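Quick one: structure below, then a few questions.
All protein chains but one are shown in place.
Chain naming follows the written order as A and B, and within any one chain the residues start at number 1.
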Amino acid sequence: MKSLEELREIRERMRAEIGLDKDRFNKTRVVVGMATCGLASGAKPVFDALSNMVNEKGLTNVSVVPTGCIGLCQYEPIVEVIEPGKDKVTYIKMTPEKVLEIVDQHLVRGNIVRKYTISEMVG
Amino acid sequence: MYRSHVLVCGGSGCTSAGAPKILEVLNKEIAKAGIKNEVSVVETGCHGLCDYGPIVVVYPGPTFYSKVRPEDIPEIVNEHLVNGQVVSRLVHNAEITDEGIKSINETDFYKKQYRIALRNCGIINPENIEEYIATGGYEALGRVLTQYTPEQVIQIIIDSGLRGRGGGGFPTGIKWKLARANDADQKYVCCNADEGDPGAFMDRSVLEGDPHVVLEAMTIAGYAIGASQGYIYIRAEYPLAIERLNKAIAQAREYGLLGKDIFGTGFNFDIELRLGAGAFVCGEETALMTSIEGNRGEPRPRPPFPAQKGLFQKPTLLNNVETYANIPQIILNGPEWFSSMGTEKSKGTKVFALGGKIRNTGLVEIPMGTTLREVVEDIGGGIPNNKKFKAAQTGGPSGGCIPASKYDIPIDYDNLVGIGSMMGSGGLIVMDEDNCMVDIAKFFLEFTVDESCGKCTPCRVGTKRLYEILDKITKGNGTMEDLDKLEELCVYIKENALCGLGQSAPNPVLSTLRYFRDEYIAHVKDKKCPAAVCKALLSYVIDPNACRGCTLCARSCPNNAISGKVKEAHVIDQDKCVKCGVCKEKCRFGAILIR
Partner (left out) sequence: MGVKHCTVPFAGTKEQHEKLLAVIAELKDQKGALMPIMQKAQEIYGYLPIEVQSIISNELNVPLEKIYGIATFYSQFALNPKGKYQISVCLGTACYVKGSGDILLKLKELLNISDGECTPDGKFSLDCCRCVGACGLAPVMMINGDVYGKITPDDVEEILAKYE
């Protein structure tokens, strides 16, 4: 890194990529909580199932990424779906089976799977 | 000194929603109202509520106004800033959003939180440096290296009022200044990531979720004090954090953000990891440095202080993970922004790991000054199973138990010390009526006895004696003189131990003696454990009115301690009873009582 300009170029490019720049964000971003608490609750198979399924279905507009602790350890594994122009949806207590339903319903068809969201499960 | 601070979000979400116009009108209206000297207006970074922008936040409070339009400003200024009346129609109302689905940010768990140290945790991919850069990462380092002198950087940290988040609460900026003041051919910047308090995992979460923030802050510190080498001392028990840190260091080197000639300024800085090996005392600063040098991690007497002679006998700056995690945001948003949050002497936020008997276990970051009640009841969701709150333990083995009578005390460094506990690194364990406070004190002493390094006598022998007296009390053999002896010994250890570990080791005993003395007395005088935890003091008895004489308990008892005829009330022979509890488990009528 030789200058602040160089840093800012990366920032501008990446802001759209991860959804911070709402106007240019055109992808669906799915994050999986993969800190120790998440992994201990089984986040790895959930992440693998998600990535495989997204590949299999050819959803090139969806990126699946690991992230750190979301803060709610007892609801892990947690998966969040962030879509352009919409509120973030938080799914809790995920399993590889439930995740397949989310890919099928939410990512492919655009239907939020309400029964697994934090507001439905916790209130 | 301003009486109020108004923060206008200058993140790009709010900017595109019209924040610059808001700022302009706000300044105009404040001048018009003649309160320019009383209210400061600050432009801040993103609050993460971009969908509701532009966001305007008023401290003290804070009151969050969302979707503010320029025409709303006169009302905010006249009603709120002049008359002190919150404009309720503009307050951010996190009820129902899209299609009736509540987003996570609007749950009670998140509402009272404000995230600085944890701002990227759960948001970015920690293994991708570019995602960190996207959220403003390394901008602070770039600005510092190209626009500020080391003295200016230190002044910003001093002005922010940031204090060490590892426990003691020493002013961070002063620490930096002291390390800068000592000339040497080599200096070191260290990061304490030896998070050893049982029940505390804040630092682990930062390292796993946002490792670059620590690297960036350490590099800024290196520039400020004049060091070119950093060490992160991390527990070997945190393999994932180690892996992510190693990846982060490699990426930062690849992007030229660590190494030689950073940002083309000629400044060089690099960081290495050193793994701890499971010794709690290594969280103490001098012991940590002794351990990095490759020795038994025993503390050294101070002075000389680390700022004079630290690691390898060179001037050394040591801060913990959470402290560093605040630095880049302070540089970007300015010291006023940071010091507008919190209480008079404790600025900013603090991360707590909530655990124990609480509904929402997890990690929370709250402004200093939030009350314990808000943390436990509102954020933590209260105590499960309809039990009553009994105490909260903060500060781990160095801290104390806070009783229900102090439920409404605002949490900050000085208040916690005042009530016999301490901030510590941030473990907050909630206990209910089923926890015995003598047993908890004994638990912590067992820990300290095990972890005492053995170098000084007050700690090595003193904590062992404390443990023995507590053990005697929990077994029903204590006397009232023992309680006095406990107190006397506690004071002696506090005054004479060499390092912080020993000096604070008696705190769990002292605080429980102070607030739960009646429980100690019940153990000593009545030979009873009110919470029914201490096995030696329990007795199982059968309630003759509830017993149906089904004989199930008598048949299940491993020691044939129960007798009685069919359809008549049974009796437990106390001499034979081994207190295994099988009878209580088996009884279908709830007739077995513990006394």
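Convention: a contact is a pair of C-beta atoms (placed from the backbone, for glycine too) under 8 Å apart; a residue touches a chain by one contact, two chains touch by 3 or more.
As the structure is a prediction and not an experimental result, all values here were calculated from the model.
*Asks:* Check each of B:407, B:443 or B:589 against the chain that is not shown and name the one that touches it.
*Replies:* With B:407, B:443 or B:589 as choices, the missing chain is touched by B:443.
*Asks:* Please pick, from B:196, B:335 or B:502, the residue that touches the omitted chain in the full complex.
*Replies:* From the options B:196, B:335 or B:502, the contact with the absent chain belongs to B:196.
*Asks:* Which of A:7, A:50 or A:73 touches the chain that is not shown?
*Replies:* Missing-chain contact among the listed residues: A:73.
*Asks:* So which of B:204, B:300 or B:570 would be touching the chain we can't see?
*Replies:* B:204
*Asks:* What residues on chain A make contact with the chain left out of this view?
*Replies:* 36-37, 39-41, 72-74, 76
*Asks:* Can you list, in ascending order, the chain B residues touching the missing chain?
*Replies:* 195-201, 204, 236-238, 274-280, 291-297, 312, 353, 355-357, 361-362, 393, 396, 427, 429, 431, 435, 440, 443-444, 447, 450, 453
Keep this in mind: only the chains that are shown with their structure count from here on.
*Asks:* Please report how many Å separate the Cα centroid of chain A from that of chain B, as a whole number.
*Replies:* Result: the chain centres lie 28 Å from each other.
*Asks:* Using the touch rule from the top, collect the residues of chain B that touch chain A in their complex.
*Replies:* Those in contact with chain A are residues 12-13, 16, 46, 50-51, 97-99, 101-105, 107, 109-110, 118, 120-128, 130-131, 133-136, 138-139, 142-143, 146, 201, 204-206, 208-210, 238, 240, 255-257, 262-264, 360-364.
*Asks:* Give the list of chain A residues in touch with chain B in this complex.
*Replies:* 1-4, 7-8, 10-11, 13-15, 17-18, 20-23, 31, 33, 35-36, 39, 65-74, 80, 86-90, 112, 114, 117-120, 122
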